[in-house]
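Got a structure for you, written out below as structure tokens; questions coming shortly.
Apart from one protein chain that is not included, each protein chain of the complex appears where it belongs.
Note that the chains are named A and B in the order they appear, and that numbering of residues resets to 1 at the start of each chain.
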Amino acid sequence: MQRRADAALAWGLVAPALVWTLLFFVLPLIAMAALSLTSQQGGVGIGNYLGFAENPVYRQALINSLEVTAIVTLLSVLLAYPFAWILAEMVPARWQRIVLLCAVLPFWTSYVVRSYSWLLVLAKNGVVNEALVAFRLVSAPLQLANTRMATIIGFVHFFVMLLTLTIFANLKQVSPSYRKAAADLGADPVRSFLFITLPLTLPGIMVGAFLTFVLAIGDYITPQILGGNNEILMPQLIMMQIGRRGDFPLASALSLVLMAVVTLAYVACARWLKIERA
Amino acid sequence: MGAAVRLAASAYAVIILGFIFLPVATLVLFSLQATSFPIPPFTGPSLRWYGAVLSDTRLTAALANSLLVASLSSLVAVVLGFLSAWGFARFVLPRAALMRGLITLPLTVSYLMIGMGLLILFNTIGMPKSLLAAGLGHVVINLPLCFAIIYSQLGDHQITLERAARDLGASEARVLALITVPVMAPAIFASFFLSMTFSWDEFVISFLLTRFETTLPVEIWNLLRSGLTPKTNAIGSLVFAVSVVLAFALELLLIRRKPA
Partner (left out) sequence: MAIQTWWRRPTIAAAAAILGGSLAAAPVAAASLNALIWCDHSDPALLEPFEKANDVKVNVKEFEGTGAGLAIVDQSKPGDWDVMVIDSIDVPRGVQKGLFEALPEDTLPFGDLFPQVTMDGSTKIDGKRYGITEKFGYNTIGFNKTKADPADMQSLQALLDPKYKGRIAVYDYYLPVIGMAALSLGKKTTALTEADLPALREVLLKMKQNAKLVGEVTASQTALATGEVDILVGGGEWVTAGLAKENPALDFSIPKEGAVLWSQSLAMFKDSKNKDLALKFIQYILSPEGQARLATSSCYWGMPSNTKAALTPDQKTILRFDQQPDFLARAQPYPAPNADLDKKMQDLWTEMMQSK
């Protein structure tokens, strides 16, 4: 009796979340997959996927997305790690949370507005160029806005913050006794870092890097606002099919291609992404 | 630590913080622009754009809509996430790992896919675009987050507490309400807060699934497409100011109140 009541209760607790996920996540994806096998003009088949594979413009969009996302992930990790480390190791404990809060606060402006602000900051007569010219670092304003570099800067701006959070959280969990033990055994700080701290913080890096990859590759706003349509990335290509043509079958096919790429990334990072209980 | 290293570290930290604050500082500065273009030279300070924002009914309606969608969807996400996390932690269910994986799967899918999938589904069943549709989508993106956060915090030490309560004759409901929820309060609150943040600022799903009544990010996007004005700066700065106030309120109310 107790077991049956337990089982009923257990299912009762878990069912709502499961049903919601199945209904509003799995079902739409199935609908999308089914739609991707049809064509806007009628007809069934893998035409959309073939069209993607055969069209160099579309393939280029995927390549662009992969290139930009890879650069963004790498750059963000490289910039965030020292910052997180400085925060965790060199800032007094009382101030750590405040500094972290300060680092996170700017991202509580609207995402759309923030991207647009970068456009103005990087404009020909924007703040950055004016400073560069004023300090005689360049002779004429640089072309910063409406380029791939602007898109990358916009992305890195956000993901440095995200990675700082994940790496910081990981660093705080690393027990100082490991480092003390290493020091006792004669390791200098550099070796201690390379062989103790860095490997122990790898989960934090990988979680952050994975999140960065997923969020960046699927993002529409930043490349649309900052890239000037000088090159097209996958999300822009997908939105173009929806917005300008109403071609949902093709948009679905392109989305599934993108999802396949993200799944590959997930498989590569799976070791570090398990959720465990305390 | 050598003084030179400390100096270099401080310089690095300051540069990174400067990088992080640069667009926001420019945003706020040019929201006070007196002329019509939010670009140098600075011709302010003037509050005319804040006035324009507050008298723009589409913007203020969108702000209210954003709050509504964020709070309701976060509430649903936290409740579903908490109940399922507790269910998995307390009881043994067949194929539990698989089901847990399913619930957290949406974390690996871009919002664009989730939004598109829902758009296609709703089109097929004839459900119109609305704030409700966007809200449903927001629960989808926040549920895995709430679940993951709460589940990871449901430790074994609570089992003892709950068992003690049950031994003393409390029903499951009372155990849940009087032991589990209060002890899990920080995790519950953190996931609610994080969900609110993600929902509040979310663009793609709201863009695809709403029609006339829409959320703030979509309305700002519409605003941007109708002309370049410091009005956009003003609304961005207002949102930022409200967030800063909220953050400090949280800091004072919640964290300082903990016993030392």
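The criterion applied here is as follows: contacts are C-beta pairs under 8 Å (C-beta built on N, C-alpha and C of every residue); 3 or more make two chains touch, one makes a residue touch a chain.
Computed from a predicted model, the values in this text were never measured in an experiment.
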item: Options A:Ala61, A:Leu105, A:Val127 or A:Ile205, residue touching the unrepresented chain; value: A:Ala61
item: Absent-chain contact - pick from A:Leu29, A:Val68, A:Ala103 or A:Ala123; value: A:Ala123
item: Candidate in contact with the missing chain, chosen from B:Ala25, B:Leu102 or B:Val183; value: B:Val183
item: Option from B:Ser71, B:Ser152 or B:Thr197 whose C-beta touches the chain left out; value: B:Ser71
item: Contact footprint on chain A, counting only the chain that is left out; value: 57, 60-61, 123-125, 143, 145-146, 228-232, 237, 240, 242-246
item: Residues of chain B in contact with the chain not shown; value: 35-37, 39, 57, 60-61, 63-65, 67-68, 71-72, 75, 119, 123, 126, 128-129, 182-183, 185, 189, 211-213, 222, 224-228, 253-254, 257, 259
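Here is the rule we use: only the chains that are shown with their structure count from here on.
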item: Chain A residues touching chain B - in the complex, by the definition given at the top; value: 6-7, 9-14, 16-18, 20-22, 24-29, 31-32, 35, 79, 82-83, 86-87, 90-91, 97, 99, 101-103, 105-106, 108-114, 116-118, 120-121, 123, 125-127, 130, 157, 160-161, 214-215, 217-221, 235, 238-239, 242, 248, 251-252, 255, 258-259, 262-263, 266, 275-278
item: Parts of chain B lying in touch with chain A, wherever the complex brings them together; value: 1, 6, 9-10, 12-13, 16-17, 19-24, 26-27, 30, 38-40, 80-81, 83-84, 86-93, 99-100, 102-114, 116-118, 120-121, 124, 136-137, 139-140, 143, 147-148, 151-155, 172, 197, 201, 203-204, 208, 216-217, 220-221, 224, 232-233, 235-237, 239-240, 243-244, 247, 251, 255
